[in-house]
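Dropping a structure here in structure tokens format, bear with me for questions.
Heads up, one of the protein chains got dropped from this complex, but the rest are sitting where they should.
Chain naming follows the written order as A and B, and within any one chain the residues start at number 1.
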Amino acid sequence: MRRLPGMTATATSARSDLSELGRSETALRNFLHGLPGVDQVGAEQRAAQLGTRSIKTTAKARAIDLAIRMVDLTTLEGADTPGKVRALAAKALRPDPADPSCPHVGAVCVYPAMVPYVAEVLRGSAGSGRPSGGPDGNAPAGPGVVHLASVATAFPSGQAPLEVKLADTRAAVAAGADEIDMVINRGAFLAGRYREVYDEIVATKQACGDAHLKVILETGELATYDNVRRASWLAMLAGGDFIKTSTGKVPVAATLPVTLVMLEAVRDFRAATGRQVGVKPAGGIKNTKDAIKYLVMVNETVGPDWLDPDWFRFGASSLLNDLLMQRTKLTTGVYSGPDYFTLD
Amino acid sequence: MIFEYAPAPESRSVVDLKPSYGLFVDGEFVDPADGGGFKSVNPASEEVLAEIAEAGSADVDRAVRAARTAYEKVWGPMPGRDRAKYLFRIARIIQERSRELAVLESLDNGKPIRESRDVDLPLVAAHFFYYAGWADKLPYAGFGPNPRPLGVAAQVIPWNFPLLMLAWKIAPALAAGNTVVLKPAETTPLTALLFAEICQQAELPAGVVNIVTGAGDTGRALVEHPGVDKVAFTGSTEVGKAIARSVAGTGKKVTLELGGKAANIVFDDAPVDQAVEGIVNGIFFNQGHVCCAGSRLLVQESVAEQVLESLKRRMALLRVGDPLDKNTDIGAINSAAQLARIRELSAAGEAEGAERWSPPCELPERGFWFAPTIFTGVTQAHRIAREEIFGPVLSVLTFRTPAEAVEKANNTPYGLSAGIWTDKGSRILWMADRLRAGVVWANTFNKFDPTSPFGGYKESGYGREGGRHGLEGYLGV
């Protein structure tokens, strides 16, 4: 049996208005704690079972191209320089200079200070606002554009006054970022101050203007899947366009089961509200095999509607080269080596 | 994008099938006395896999005598530590040849390779490992200081988990010091015959394990043979009762692991995504050919609609098809006869007014197939809520209170297993106390382990297999 298009979670019959929840700490708490629990063992087994899918030949080729288009090619180091991020942006546009059929990545993700240099490469000049799509400037051929994402809000800890975080956000957008990756206040979340977390997301969303907001839950610090589910809903209720697992700066980054719980959350959120929210696992996804496991999970949890760079991204750096190597293997039939791919 | 998985077939080349197989008696493959035979077919293609010898009563007699001699001369007197080593050897060979065994199991049974590879075979090896360790520790098993083996065990196993059921039978019997004559099901004899080769490879003394192939008559001859001391049977309640009658007055010790009609009970506070997985695993694992399958879904009325919607969405993702494709979730129905029974009961479900639903599903043209199916609007009075279907068919009923859930769950002559899904710990324990079932899975389902006793209440049989308890059926205690 094969799944039919459109057979996804779209229970549009009973959409609820959840917009009032954020006005009351109690209402928010009651709602989040009323969400169904997540059994850790069951969730991890489901994720492991999906990981046993065997994706071969044509399916693998398509999955690799899709995964490349979903990469948020990321560098978030203190040592980042204009030269480094320019090179990264160039690679984002043309990941495999030897093969023009290779798609470009989904976005480049850098610190706010680095945004202008990336923008130069991606758009030809520092601009602002979210591109309307289609090739322009240096953008490559092919569908969509390479987006420019920036981590704002005192990344990665989020431990700064709100005004500072909002200023950080506005600056990144002004410098040309069309996607903002914010971190939630995990301290407030774990202390049960959900309203505080909610308000910060709302304020950041406002500061984003037209830029898309990805809300980083930092699931490695949330400790339980129940918390991941609650934080996911909190971020979506507050207006996040994407929910993202991790900063990549704590020991535990994206995992399959965490992503499963988040995918279930976006599926249920759309069923409840009609609004679709994207998911971005980030950190720790190093090779093609891992990436394909995520795509299988997307396919079998939320369905084809999310199998698109607009709705699913990988926050990664080294993943891209492995995808390119595997892609070359499939086209040429020969195993490649790291020397044949650019290191940027 | 529509993400279609390209075919990912497991290679058959790892299996080297002979055109025909004899009976395994006294350490060798032998021809049956009257030369009778039958064919074992691949239920996914109806292709003949091999010609199998049919054991008549003379052959059964020969096998029982071989087992008796081996018991008296070799296996009975052998120190437990040496019996243990043979069992450990067998466990290791099973691990080494697990891929071959898994492919053969899927070919002969129709179950998905994902399950034979990830569930059946690891459990088979684990069972031999577990009981191997008991062989030299029997005085510590809690059955008195000098537990004695019974003698010759007659073992008749079903077709749903051919090699796993063989392991459940042979491993504890041998560990306890008995010798065995085992009859695999007539539709799935091949892995048992490969196991016979493994016994040879392990240099297990001749006659300790004997395998006689055949159908019901062979099984009857074996069970009723006056030379056996122990009868262990897994299969239908109907045959189980016939065996219980036939051994009456003989003094043969009996273990019966029979049918079930398990309730899988979902409360409104269940971890719903895992519960849906548990429902799917409960009824669609192994095509529903599972005696402890969660074939009755009891869902709290307040969340019934939501759970059913999620369940249907999940069922639409089940991949039915080639058992050897690594991405197949539901394989072939084991035989034409079983398919006919599933169809008959499903038709009865419709005729009795229950609402039938299956996801859109293309079934292969050859072979025996049945789409995953649920019936809603089922009541306790429906046949599909009372009779074991032994196929991928789920009957959905609702309840309002925990007491009603218990009452409905227990309202069956069976009592093999039950499932409970709720986030409230005290409710789990309250329910578990009241459910009349030998295995209760709370917030999980269809989990098995060699250390964990398995077996039923009421008409689901008696005796336990697995764990320390599993030894008791093979010891004179």
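Going forward, a residue touches a chain if its C-beta (ideal position, glycine included) is under 8 Å from a C-beta of that chain, and two chains touch if they have at least 3 such contacts.
Quick note on the criterion: contacts and distances are computed from a predicted model.
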Chain excluded from display, named as in UniProt, from "Aldehyde dehydrogenase family protein", "ABC transporter permease", "SusC/RagA family TonB-linked outer membrane protein" or "Extracellular solute-binding protein": "Aldehyde dehydrogenase family protein"
Omitted-chain contact residue, chosen from A:G42, A:P103 or A:G239: A:G42
Given B:V15, B:L256 or B:A405, the one touching the chain that is not displayed: B:L256
Among B:F285, B:F454 or B:Y474, residue touching the chain not depicted: B:F454
For subunit A, residues in touch with the removed chain: 39-42, 44, 223-224
Contact footprint on subunit B, counting only the chain that is left out: 126, 142, 144, 237, 240-242, 244-245, 248-249, 251, 256, 258, 413, 415, 428, 432, 435-444, 447, 449, 451-455, 457-459, 461-462, 464, 467-469, 472, 477
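Operating definition for what follows: only the chains that are shown with their structure count from here on.
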Separation of subunit A from subunit B, taking each centre as the mean of its C-alpha atoms, in whole Å: 44
Partner subunit B, residues of subunit A touching it in the complex: 1-5, 7-9, 11, 36-39, 41-43, 45-46, 52-60, 62-63, 66, 264, 295-296, 299-300, 304, 307-308
Parts of subunit B lying in touch with subunit A, wherever the complex brings them together: 1-8, 114, 118, 269-274, 277-278, 309, 313, 316-321, 326-327, 359-363, 371, 423, 443-444
